[in-house]
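Here it is, the structure, as structure tokens.
With one protein chain removed, the remaining protein chains of the complex are shown where they sit.
Read from first to last, the chains carry the letters A, B and C; within each, the first residue is number 1.
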Amino acid sequence: MRYLTAGESHGPELTGIIDGLPAGLPLSEDAISRQLFRRQQGYGRGGRMAFEQDKAQIVSGVRFGKTMGHPVALKMINRAYHKDKDNWPVVMSSVPVKDQIEKITLPRPGHADLVGVQKFRFDDIRPVIERSSARETAMRVACCAAARELLGFFGIQIGGHIIQIGESGYASWEAVRDTADPVISEGGNALSETADKSEVRCIDSGISEQMVAEIKKRRKDGSSLGGIYEIVVTGLPAGIGTYTQWDRKLEGLLSQAVMSTQAMKGVEVGIGFEAGKRHGRNVHDEITWEDDQYGRRTNRAGGLEGGITTGQPLIIRGVMKPIPTMLKPLQTVDIVSKESRETRYERSDVCALPRALVVVENVIAPVLANAFLEKYGGDSVGEISERYPARN
Amino acid sequence: MRYLTAGESHGPELTGIIDGLPAGLPLSEDAISRQLFRRQQGYGRGGRMAFEQDKAQIVSGVRFGKTMGHPVALKMINRAYHKDKDNWPVVMSSVPVKDQIEKITLPRPGHADLVGVQKFRFDDIRPVIERSSARETAMRVACCAAARELLGFFGIQIGGHIIQIGESGYASWEAVRDTADPVISEGGNALSETADKSEVRCIDSGISEQMVAEIKKRRKDGSSLGGIYEIVVTGLPAGIGTYTQWDRKLEGLLSQAVMSTQAMKGVEVGIGFEAGKRHGRNVHDEITWEDDQYGRRTNRAGGLEGGITTGQPLIIRGVMKPIPTMLKPLQTVDIVSKESRETRYERSDVCALPRALVVVENVIAPVLANAFLEKYGGDSVGEISERYPARN
Amino acid sequence: MRYLTAGESHGPELTGIIDGLPAGLPLSEDAISRQLFRRQQGYGRGGRMAFEQDKAQIVSGVRFGKTMGHPVALKMINRAYHKDKDNWPVVMSSVPVKDQIEKITLPRPGHADLVGVQKFRFDDIRPVIERSSARETAMRVACCAAARELLGFFGIQIGGHIIQIGESGYASWEAVRDTADPVISEGGNALSETADKSEVRCIDSGISEQMVAEIKKRRKDGSSLGGIYEIVVTGLPAGIGTYTQWDRKLEGLLSQAVMSTQAMKGVEVGIGFEAGKRHGRNVHDEITWEDDQYGRRTNRAGGLEGGITTGQPLIIRGVMKPIPTMLKPLQTVDIVSKESRETRYERSDVCALPRALVVVENVIAPVLANAFLEKYGGDSVGEISERYPARN
Partner (left out) sequence: MRYLTAGESHGPELTGIIDGLPAGLPLSEDAISRQLFRRQQGYGRGGRMAFEQDKAQIVSGVRFGKTMGHPVALKMINRAYHKDKDNWPVVMSSVPVKDQIEKITLPRPGHADLVGVQKFRFDDIRPVIERSSARETAMRVACCAAARELLGFFGIQIGGHIIQIGESGYASWEAVRDTADPVISEGGNALSETADKSEVRCIDSGISEQMVAEIKKRRKDGSSLGGIYEIVVTGLPAGIGTYTQWDRKLEGLLSQAVMSTQAMKGVEVGIGFEAGKRHGRNVHDEITWEDDQYGRRTNRAGGLEGGITTGQPLIIRGVMKPIPTMLKPLQTVDIVSKESRETRYERSDVCALPRALVVVENVIAPVLANAFLEKYGGDSVGEISERYPARN
């Protein structure tokens, strides 16, 4: 399974192609749009009042509600483009235009603005903004949601929740576990469903309130916030992934998926960075045999040992930096005049983390789906089910 | 550039092939063995007194001291195999043997032992141990050291140091910077050279002593330690890498390289997880123009914005878990009898971190070399130098 | 550079994403549609009188007429789908429908019908037909036409012509050369332009007439025809491609591109199969030095030696089998009842070769573009031009 996305933020459409899904998988625009909807929800958005819901259209690859083993093409209409017909179709025109289009020449620190211009030798930052912005993650989520459906078909559920926003958060990994594990015991879906009830996707109501208060404070300050999230995947069989070659290890592939998502600055598995501070006896998970299967006394490894799933829940945590666009300006340099300048005032969200969580939940799905398919093979979910009975 | 490694810990040889190096690059066994030597140094090793130095042999791809643009094959003789001729050639025989070879049936928590057996349906854990162990990183380092030479040819230097072992370490990211940045200002090589003078590769002598003391303590306890390291790359041009497609972003590719290294549980770029706790004004790096080039007031981004280098030093930190093999046993299950058992006593190192640092320094080299070659192209270093003058 | 296509013949749209084009390349829908138009022209089509011209829309990746270094998304509206609103949106519905949709259960020999059903365990052949048909090549041409524009920017021109249809064709490779080489001396574009003037894309008017006559005859018979074409690429620099690793050799990559095109059964380079019948002195091309550059007395190698371009025109020939859909039926088996049956009457073209030629001309473009970029690197055509001056 592999996928490519294309599209600029204010172009007419975002496009995605996901190739390698087996045939016979139930797949609907609703299932995809559900993830897109979740990606749009969350406290801390800026003031664009009536923003409309993203919808992905399945353009091909699905018939009568099921995949055909063909590549699946998805598209999302960019409403801004189509609403503001006097502006965007001109500014983002694929053909030369007569009008003088104002160039953006003030790179915003923390965005790809300056590096993009340095890379491509542009004299206008707009192309960089249009492709590097978080808008791209909408189509990435759409593509990956299809892989998530495949996992779900076989009982593999992805959940996620927020554990830190700025200074507000859990005291420790154990504190997270105490709150999250009872929910997770019902499956990964339960975790996301519970988190979705909080406007900051935090399942602890007390911490949730602190987070909201902190966001309000930073909005007033003209600053912004990032934070830390946790993803938990349940229902994974033991033994997928491999230790045999470096580029096939699940820790590596999952980290790539997470860290290639906009604004991510770190990722960890299980107790993660905490593992560097503990001594060994407090890190490794003793092995048990109960009910005719292997188990673990603890899951500090986060479900992965040596590039392979243990059958315990997979636990990944990541950090998102604060949104670089802020009300109060930062110092920058005009790329044409080379004069020192302040960034321009731009309306922006204060904290994108609750939404970014949904992105990361989805982007890890193709990695897991590929490892699953490598072991269980097959051209259709029917064929795979003979080898690995469907669980949903 | 791509590479594959092969080989078991106690087989006759480790093998590596690195494909895609341009022609004309000076490459010697000494340069590679220097990294292998560094990989073997460091406090906290177990008691194998007279272990010999690893040496990689260049089997092909290099003539008269320079690459030919061909794949480079490397091999490392496993001395244990050749020394203990009564044992290893039998135990790891590639052909059937008459002797009854004792099977290993007690999986060690924290290793790939159990998951490997579950994956491949083995009734003996030895094959898993033989390939998943850190021995594999010797050849991985050897392959990647070739890519590091390419970077070095163009003035790109990779350095690294240890910042935390167990409870001993720096108080904060700023504390690390205060100590490390003056060294880094001389280039990445200077950092590694300075770190190499410490037996735990920590450049702060006070913290270094604490680390050594903590390792001694844990050796006595029969436990083990991991820790946190920092890699810094200097001399990178701005504008390599890309934001245009998810699987080509440098943050993702670098994280994969780090996290696919044995025992790694987390990775972060720049201020990393700290970015989730700060508000935006304390995260982003303001842009300057001095001496006819762009600069930054700070480098909290760690040299990457949107998948692309900023021209500032690249800063990556990672965490290694404590060695799972410990003197005091853990609970496990016999894979044949399914009885509960204790892990067997095995002599082991207490802390592999100072050596693992060297591995990670090297494994990121091919990622950076590929991004560099994508921009500057070319079949020989001569051709590339016309476009990007060599700096070393 | 890489690309994926998606879409079914009678679905709403075909979709393509091409990733890895450098920035600054002039790219228009007209340039792409020109290839699509050429793909639709040619004698021997069936009776669908007023079929409309395919047009590809550039959905993203291009601004003001130039690429941005971003993935380029293309789409093509399937007119049949939108015209016959009572039929196709139901038959190819991505959601379940109430109507009973007739299943296709008679696999046509020579198509992927039966093997597709065996692979995916379908009980209906329609999904197979919808994706495996030559309709897919429309989007493939569109994607590859973008790569062809890149080649063209640097003076690399792809031409093609038909040399055999059924029993009508040139007597020998030398006879082809005598006719084609004077045209090719003006560049690859001249060859295609000349060929396009013939309704069967044969540049010899006498043979052209025979071909038309043969097609007429086979239409009457209820049979069909394939044939042989030749592609010639001019303006390639010497030294792109490589011999160093099997999967990077140009002969292999070009052959894959050709043979992965629908209905192709063979491919050859230079004198091709003739090389097996001659002895060595009549095969190899002696080397000369004239006007300060290397040359060849002959070009029997077809511009490739050892996986690398020689700087002589690249010559590839391929064979297309006759269209399997024919007026007179063939024996087949109903996939449900397993009864022996005759294929159903279907209106069809008699000979698709002149159009398939255009497909193959285009599909080799990304292979050559990748080899070119590997040597000349760069993120924008401006940057590349400093290393390899543009020639168009």
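Heads up, the rule we're going with is that a residue touches a chain if its C-beta (ideal position, glycine included) is under 8 Å from a C-beta of that chain, and two chains touch if they have at least 3 such contacts.
Remember, predicted model here, so these are calculated numbers, not experimental data.
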Listed residues C:V258, C:L314 or C:A365, member touching the removed chain
C:V258
With respect to the chain omitted from the figure, which of C:Q157, C:T332 or C:N370 is a touching residue?
C:T332
Subunit A residues touching the omitted chain (full complex)
19, 69-71, 239, 242, 244-245, 373-379, 383, 386-387
Positions on subunit B where the hidden chain makes contact:
2, 4-8, 11-17, 19, 23-24, 28-29, 58-65, 68-73, 75, 92-97, 101, 119-122, 127, 130-131, 379-380, 382-383
In terms of residues, what is the contact footprint of the unshown chain on subunit C?
4-5, 107, 109-112, 114-116, 118-119, 128, 131-132, 140, 164-167, 169, 218, 221, 223-228, 238-240, 242-247, 249, 251-262, 264-273, 275-281, 283-289, 294, 296-297, 301-302, 305-311, 319-324, 326, 328, 330-333, 338-340, 353, 363, 375
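Operating definition for what follows: only the chains that are shown with their structure count from here on.
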What's the distance between the Cα centroids of subunit B and subunit C, rounded to whole Å?
46
Could you give the separation in Å between the centres of subunit A and subunit B, each centre being the mean of its C-alpha atoms?
27
Which subunit B residues touch at least two other chains?
239, 242, 244-245, 375
